[in-house]
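With one protein chain removed, the remaining protein chains of the complex are shown where they sit.
Going by the order they are written in, the chains are A and B; count residues from 1 in each one.
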Amino acid sequence: MIKIGIVAVSDRASQGVYEDISGGAIIDTLHDYLLSEWQAVYRLIPDEQWLIEQTLIELVEAEGCSLVVTTGGTGPAPRDVTPEATEAVCHKMMPGFGELMRATSLQFVPTAILSRQTAGIRHQCLILNLPGKPKSIRECLDAVFPAVPYCIDLIGGPFLETKPDIIKVFRPKI
Amino acid sequence: MIKIGIVAVSDRASQGVYEDISGGAIIDTLHDYLLSEWQAVYRLIPDEQWLIEQTLIELVEAEGCSLVVTTGGTGPAPRDVTPEATEAVCHKMMPGFGELMRATSLQFVPTAILSRQTAGIRHQCLILNLPGKPKSIRECLDAVFPAVPYCIDLIGGPFLETKPDIIKVFRPKI
Partner (left out) sequence: MIKIGIVAVSDRASQGVYEDISGGAIIDTLHDYLLSEWQAVYRLIPDEQWLIEQTLIELVEAEGCSLVVTTGGTGPAPRDVTPEATEAVCHKMMPGFGELMRATSLQFVPTAILSRQTAGIRHQCLILNLPGKPKSIRECLDAVFPAVPYCIDLIGGPFLETKPDIIKVFRPKI
């Protein structure tokens, strides 16, 4: 069974001040994309770097996720530490994801450059930071997801099948 | 009073071999943009990493600047160390600024990729590297400044008001 971790990082949502809708937006989008059966492993945590790191490690090591997607905590504010936590637990950074997500969001808002989102590899798992807003989440996933299944192939993860009418993924012929 | 640091980094200008015009070009551009009253804190220093670091720290800590803009020292030459000094004093890096400035300058010159300019946050201050040439300074500021006031809001700095007919800044509705 393919497992995908969804980590919503938000002080206020994790305290119950409001409901997390970003995590749900990611799960809905992935259900939209994926033909393969998969299971969501959801976590809602505050913006604490050690806790984000621990959660990412747990989702990779204990849960065996092949993909972990975070939402929130990528801005310039003092409590925004998701990219730092991601970099701390990854063995290999993937700068192209952040570059493309910022370039994509920049078509909609000039403040896209304030997002510090990144991606990296831990063992056989791709960890990907997404922004906090549901609309931006879909825009960013639409931009980078075409490369995600092949990335997971290359790191020894499961074969992700997608719905070609919803998202065109690409696997180069070798 | 809003304070903005302008740091011209140049061995030759700091020795009086020629006049620094880049620092003045930044001050002129910011006067053009800003409706809020503000005060420029200007420094002209040689390309010494320890001195750039010390100057940036002084402008943030002692002068209380909310924004510090550097010019010069971002190329590949041995004496170009402004990005290294910036990274050394920042608590958080903002890769989107450098990416957008390079992509913007690339529309004018193919050597834009040689610029290593970056940006980051130290306490409640945004530190931003600009290129050395007055023409490129304006092009880069026009590209990234729309996101600067909101960035300073997010790190707890003062509210910067701008002239909407000169520069359109963006603050998302929350």
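Here is the rule we go by: a residue touches a chain if its C-beta (ideal position, glycine included) is under 8 Å from a C-beta of that chain, and two chains touch if they have at least 3 such contacts.
Being a predicted model, the structure only gives us computed values, none of them experimental.
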**Complete:** Full-complex touch with the removed chain, picking from B:Gly24, B:Pro46 or B:Gly75, is B:Gly75
**Request:** Could I get the residues of chain B that touch the absent chain, sorted low to high?
**Result:** 75-78, 80, 84, 98-99, 102-103, 106, 109-116
**Item:** Footprint left on chain A by the chain that the document does not show
**Value:** 92-97, 99-100, 103, 121, 126, 144, 146-147, 150-151, 154-156, 168-172
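Simple rule for what comes next: only the chains that are shown with their structure count from here on.
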**Asked** Where the CA atoms of chain A average out and where those of chain B average out, how many Å apart are those spots?
**Response** 31
